[in-house]
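Quick one: structure below, then a few questions.
For this view, one protein chain was removed and the others were kept in their places.
Chains here go by letter, A, B and C, matching the order in which they are written, and residues are numbered from 1 within each.
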Amino acid sequence: MRYLPKSPADRESMLKAIGVRSVDDLFAFIPAEYRLERDLKVPRQMAESEIVDWFRERSRENGDGYASFLGAGAYSHYRPVVIDALISRGEFLTAYTPYQAEVSQGTLQSIFEFQTMICELTGMEVANASMYDGSTAAAEAVMMAARLTGRRSVVIARSVHPEYREVLATYAFHQGMPLSTIGFADTGRVDIRALEKAITEDTACVLIQSPNFFGTIEDVAAIADVVHKRGAKLVVSIAEAVSLGIVEPPREADIIAMEAQSFGVPLGFGGPYCGVIATREQFVRQMPGRLVGQTTDRNGKRGFVLTLATREQHIRREKATSNICTNQALVALMVNIFMTIYGKIGLRELAKQNLAKTVYAAKSFGKHGKLLFSGAPRFNEFVIQTTEDPKAINSRGLGHKIVGGLPLKKFYPELRNASLWCCTEMTTRSSIDTAVGLVAESERSQRTTDEESAVQEVGR
Amino acid sequence: MRYLPKSPADRESMLKAIGVRSVDDLFAFIPAEYRLERDLKVPRQMAESEIVDWFRERSRENGDGYASFLGAGAYSHYRPVVIDALISRGEFLTAYTPYQAEVSQGTLQSIFEFQTMICELTGMEVANASMYDGSTAAAEAVMMAARLTGRRSVVIARSVHPEYREVLATYAFHQGMPLSTIGFADTGRVDIRALEKAITEDTACVLIQSPNFFGTIEDVAAIADVVHKRGAKLVVSIAEAVSLGIVEPPREADIIAMEAQSFGVPLGFGGPYCGVIATREQFVRQMPGRLVGQTTDRNGKRGFVLTLATREQHIRREKATSNICTNQALVALMVNIFMTIYGKIGLRELAKQNLAKTVYAAKSFGKHGKLLFSGAPRFNEFVIQTTEDPKAINSRGLGHKIVGGLPLKKFYPELRNASLWCCTEMTTRSSIDTAVGLVAESERSQRTTDEESAVQEVGR
Amino acid sequence: MKHVTQKATRHVNQNEGLIFEKSSPGKGAWRLPPLDVPDVDAAELLGSSERKDLGQLPEVSEIEIIRHFTRLSTWNYAIDLGMYPLGSCTMKYNPRVNEVVSRLEGLANGHPYQPEKISQGALRIMKTLSDCLIEITGMDDITLQPAAGAQGELTGLLMVRAYHESKGAPRKKILIPDSAHGTNPATAAMVGYAVENLKSNANGMVDVAALSAQMNEQVAALMLTNPNTLGVFEQEIHKIADLMHSKGGLLYMDGANMNALVGKVRPGDFGVDVMHLNLHKTFSTPHGGGGPGSGPVAIKKILRPFLPTPIVVTKSDGTLGFDYDRPQSVGRVRAFYGNFGMFVRALAYTLANGPDGLRQTTEDAVLNANYIRKGLEGVYDLPYSTPTMHEVVFSDKLQLKKGVKTMDIAKRLIDYGFHPYTTAFPLIVPGALMIEPTESESKEEMDLFIEAMRAIAEEVEQDPEMVLQAPHSTRVSRLDETAAARKPVLRWKPSQSH
Partner (left out) sequence: MKHVTQKATRHVNQNEGLIFEKSSPGKGAWRLPPLDVPDVDAAELLGSSERKDLGQLPEVSEIEIIRHFTRLSTWNYAIDLGMYPLGSCTMKYNPRVNEVVSRLEGLANGHPYQPEKISQGALRIMKTLSDCLIEITGMDDITLQPAAGAQGELTGLLMVRAYHESKGAPRKKILIPDSAHGTNPATAAMVGYAVENLKSNANGMVDVAALSAQMNEQVAALMLTNPNTLGVFEQEIHKIADLMHSKGGLLYMDGANMNALVGKVRPGDFGVDVMHLNLHKTFSTPHGGGGPGSGPVAIKKILRPFLPTPIVVTKSDGTLGFDYDRPQSVGRVRAFYGNFGMFVRALAYTLANGPDGLRQTTEDAVLNANYIRKGLEGVYDLPYSTPTMHEVVFSDKLQLKKGVKTMDIAKRLIDYGFHPYTTAFPLIVPGALMIEPTESESKEEMDLFIEAMRAIAEEVEQDPEMVLQAPHSTRVSRLDETAAARKPVLRWKPSQSH
C-alpha cells in the first residue's frame, strides 16, 4: 500500500526484534471468535488516477456550473486563492491542536489574531476559536447563558434559522430546558410585544438572529432593552458574516454566536464551516471552546499558549463548559486569512457590493412577485411571494442553469408560495435578469389562467 | 495595487528620507522626451475573480475534455498530485538559483538526487540540471561534441523529431557547421548504409533519436559501431522519457540529450519542459548547464554546491560552454519527484502499460489502415497510413471528442496520408476503439467511392 | 546539547510580528470587480444600522500576507515534518489526493440546499462512505452528521436516551471507566446523565466483577473505549456486552482507537450497540491545527428509529435523496449534513486502501506500537504489561526520582526533532507517556525516536536540570502558562507594544 513506509524486510526485522513470529501473534490476545478472517467488502484498492476520476464524476453530478440564488445560512462569496495556498502548507494542514506551544507558535499566533479580529468585528471583548458551526455555536451560547444566569428557559425568535432552532431543541431537550418561540411582525423583525410577554423570571436568554433568516436586520438595541430589563441575557446569532462589513454589530448582545463560513470557506455542501462565540470579558470562564492567550517565555519573549483550559473537558471532565475537543481550527485559519485580505476597508466595500446587488434584485423581483418584509432594512437576502409554487418556477430555472431561491413552505407554511433569495458579489446582473424573467413569466401565465377561468364563469 | 506593500504615508516618509519632493524627481535623470506621459494601453486593473474567470474562458476554448492520441515529443502521462503539492511550497517555488549554498541546500540536494537518477536511467556517468527542453538539449549536445572532437560537421537522422532538427539547424548555421541528413529504412530505423557513407573525417557527431519520431527503437549498438569507427561521437536524443522504464538506454552513446517532460510535467501547450544532457565523466568540462556537487562544510558535514562553474557564462563569458543561465529548475524538480514516486519498479510497470496499450491500438488500427515500420520494435507510438487524408478523419474525430494522431504530410510528404499515433497509460480501450472505428469507417467509404467510380468506368 | 542527534539541527528562522503591527492605512490585498448594477447609499438603506468603521482590522498587501502566514507556519511542527506520536490522536499521513478531490468545483461549491436532482454526486459520496463504514464497523446503520468525536458521543448518547425513553424511562446513569477520555463524561453530563466511574483492574481493563456489581436498571449505557486508552483490547468484551444487555443497558463504544481494529475486528461482531468514529484519526482527514473533524455514529438496528434527521435514502427512481420524516428521531445535532468535506477525504482514503490496504494499515499500526514498547521497555516504567495494540503507555516513575516529569521529557523530545507524545491522560497512569506511532512511521523514524527517548533517559540521570530547562532548540523557550491564565490577554490592543 503506497501510504505505508515499510518493506517486507522492515516488517520481518521488527517482528524479530519484538520476538514474535508473525503479525497475527500481535492480535492473538483478541478472542478468536471476533477476529475477521475475510476481506472487508469495500471497493478494491484504487490507483490515484482512478480516485480522481471517480470524484470528478461525482463533481459533475453535483450542480457544477449553475448560477445560484441560495443563501439561507450558506453563502457563496469569492475565495481569494491565497487562502488555499497558505492553508495547504503542511505545517498548518497536518499539525494537531497546539498543546505543545514551543512547536506550535504558528497556529497559536494565528488564532490570537483571529480572536482579535472577531472581537473588532462583533464589538465583543473575547472570542473563541472555534465551534463546529453557527448552529452549535448558538446552542452552546444558550447553554452558556443558562450557566451565567442560573435560569432554565429560553425564548427563541421564529426568524432564527430553522435548522439552528432544531439543533437548539435537540441540545436543550435533554437538559430539561423549556423553549418558547416568538413570531415576527410584518416587517420581518421580531414581534417585540410578543417578546415582552414571553420573557419570564426563569428566562435565561433570548436568542435572535440578525440579519435574520429573511435577511432582515433586527432592531437589536430595542430587543436588548426588553431582554435586559427582565434580567435575561441576549444571544445574537449571525449567519452571514459579511454583513458585519456594513451592518452595525449587535453590541448590546451578551453573547454573539456566529457562523463565519462567508469569510473564505467553501460552501462544500454544508461543511466544514466555522462557528464562533464572542462575549464580554466577565463571562469568559463560562465560555466553551478553545482560547489562546498571550504570555512570555523564560527570556521574556512574547509567545502564545492555549489558556483557561480549566473550562475544558480534558481537565474538568463532566464539569466542563462543553464536551468540544476537536474543533474547526483549519477553517478558522481560512476565515483569518480572508479577514486579513479584505481588512478594514475591503470588507466594507465587499458588503456594499452585496447590498447593491440585492437592492437591484429585490426591486426587479418586486415588480412581478410580492416582496415581503419591505418595512425593515435588509442585507443580502429577501423574500418573494409568487402565485405559483416556487418549486415549479425553480425547476424551470434549472433549464437555464439557474438555481432559484429557497422555497419557504417547508419551514414557514404560513408564508405559502414564498421563497428566500440571496445575492452576493458573485451574482451577475444578467443572471438576476434571467431569474426575474422566469418569475415574471410565471406570474403572467398564472394571471392568464385565472382570467380564463374567470371568463368561463361569465360564460355560464 | 494589491501586490505593493506600501501606504501613501510610507512613500511620503521614504521620499523625505531620500530628500526628494516627488517620485518623479527620481526619474528626472531620464531625458524628458523619452518619458511616457500617458497610461499604457493595456487592459485596466482587474480583480482576482475577473482574472480567474478570464482564464477559465480561455481554458474552455482550449480542448478541455478530449481524448487525445497526440505524442510526437509531448506526452500525456498521469501526474501524481504529490508533485504540485510539493513544488508549490514557496521555499521551492520562489527561490533563486542556489548560488548561496548555506540557504539553498534544499534545492541543491534535490538537484543532486535528480542528477543521480538521470545517470541511473540513461546509463551515463554525469547529468546536468537542466537545459531548456529536448530540442535545445540536442543542439547543445551537438555543439559539445564539436568542442570535444574539434570537428565541424554533423550528421542527423531524418527520424529525429523534425522540430529538433529545425532548432539544430538554427543553432548550427551561424557557427558554420555543415549539416547532412540521412534517411530511414522500411523498418523506420536509421539507414545504416547511408549513415556509413555520410560520416566523414570532419564529422563531429551523429545525432539520432530513440525511440525515434515514429516510435521505433533504434539499433543504437550497431549505429555506435559505425560512428565510433570514424572517430565521431554519437549523440542520442530521447523525447519520451517513460521509454527508459522498459527500453534499454543507449549506453553506447557519448552524449544523451533528453526531454524529461513525460516525467510529471504538464503538456502545457508545449512548455515549460525539461531538457537534460547526460554524458561520460571525461567529457564533463565541455558540458553546458548547471551541475551540483557534493562537498563538506567547515565541520565536515555533508553539503551540496553548484560546481564546475568555470564552464559557465557568468565566469567565462564569451568562452563559456553555453550562454544558458536561467534553466528549468522547478520543472526538473517535478521530474525528480515523479522519478521518486514511480521509482525502480513503478517506472517499469508504467512503461509496460504504455507498451500494452500501444500494442492493442496498433493491432486494431492495422486491421483497417496500413501500419508502417512494423519491422522494428517500438514503444508507445506508431504510424498508420490511410487512404483518406488523416486531417479529414481527425476533424470528424473532434465530433466524438477524440483528437486523432498527428498528420505527417507536413514533415514527411513522402509518407503521404500517414499519421503518428500515441498511446499512454491514460489512453482507454474505449477511446482506442472509437478512434479505430473512425478509421475503419473512412476506409470503407473510400473503398465504396473507388468501386463506384470503377462501376462508372464499366458503365461507359 | 550533550547528545548529538541525527534527527534535527538548528537553522535560521524568520521572526514575524502580529499582522496588526504591519497594518498601515491605504495598503490592501483586495480588489472587487466593477459593479454591474447601480451603486447604493448605505446610510439611506440601513439608517442607524449602518456600520461606519471596522476598527482595528488590518490593512496589508498580498505579499505581506503570504510572508506573514508562511513565516508563522515555519514555527509549527507537523506530520509532514516528522513523527507525531500523540497517543489517542492517531496522527497518520494525510494523503494529498484527498485535498485535491475535496476541492473539485462541484463538491467544493455545492450548496446544501440545492435541489437533490443536482446533488446526486454529493449524495452518492455520502451513501458510499456510509456503506463502507457500516461494513468496517460491522454495525447496521450510520449517521454522518456529527462534526467530531465528541459530537458523535453526544449523538450516540441522545439515541441511547431516546431508546430507553421509548421503553418507558431514560434511566439515570452512564458507566465510564476511569481510563476514559475527558469527552466521555463531559458528553454524558450534556445529555443529562449522571456519570458513574468504573475502576479498571490490574491489567488496565474493565473489572468485570465491579461492572456486574455496578450494573443495574438505572444504568443507561457503558461508554467503553476499545482498545482502551492504554492501547489494550478489552479481552472480556463479550462478557461485558452480555452483562450490559442482560440488564437492558446498551454498550457504547468510543471508536477513537479504531485504527487498531479496521479489517481485523468489527465492534458490531463483539456486541457494541452504538459507536462513533473519528474520520480525522482512523480515516486520515487532516487535523489542521485542531480541526475540522468528523464523528459518524454507527448503530445496531434497535437504534435506527432515533437517527438524526435527515438520512440519505435511495428513492423509487433509483436516485438518492434526504428523508426528513423521522418521527422518533433525536433531531438535528447541527445544520445541514455534517462536515461533508471530511466525508470526501475519508472515502478517498478508503478507496486508496481497499480491503488489503486497510488490513495492512492496522497491522502496521500495531506492529509499530509494539516495536516502540520493545525499544523502551526497562528504560521507562511500563505500568501495565498487558499486550499492546496501537499505542503504548509508559510512566515517568523512574525519572521522577530525579525530579523529572513526563512533561519535561516531552519538552526535551522537541530538541531531538520530535513532537511530544500525549502527557495529559489516561488518568489511571500518573505521569503518563502515551505513545501512538500509527502505521505512517518508517522503521528508520522509529529507531530515531527510540534512540532519542533512551538518550533522554540517560540525560535525566546525568543532567536532569538540562532536561527540566528543555526545549533548548526552539525559537521560544517554555512559556508561562500560569501567567497567561491569571491575567488573560486574549486579543491584541492598539496600546499594547511588542
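Structural remarks
Assume a contact is a pair of C-beta atoms (placed from the backbone, for glycine too) under 8 Å apart; a residue touches a chain by one contact, two chains touch by 3 or more.
Small disclaimer: the values here were computed from a predicted structure and weren't measured.
Contacts of the undisplayed chain with the visible chains, over the whole complex, involve A, B, C. Considering the full assembly, C:71 is the residue among C:71, C:238 or C:405 that touches the omitted chain. The chain not shown here is touched by just one of C:294, C:386 or C:440, and that residue is C:440.
When the missing chain is restored to the complex, the residue among C:172, C:304 or C:475 that touches it is C:475. Interface residues of chain A facing the missing partner chain: 2-10, 45-50, 81-82, 85, 90, 103.
Although one chain is not displayed, its contacts with chain C can still be listed: residues 6-15, 22, 61-64, 66-67, 70-71, 74-75, 80-82, 93, 95-96, 414-415, 417, 440, 442, 444, 471, 473-475.
The working rule: only the chains that are shown with their structure count from here on.
The chain pair with more C-beta contacts between its two chains, of B-C and A-C, is A-C.
The chain with its Cα centroid farthest from the Cα centroid of chain A is B. A straight line joining the Cα centres of chain A and chain C is 21 Å long.
Of all residues in chain A, those touching 2 or more other chains are 48, 52, 80, 85, 88-89, listed in ascending order.
In chain C, the residues that reach two or more other chains under the touch definition are 28-30, 32-33, 59-60, 62, 66, 70, 97, 99-100.
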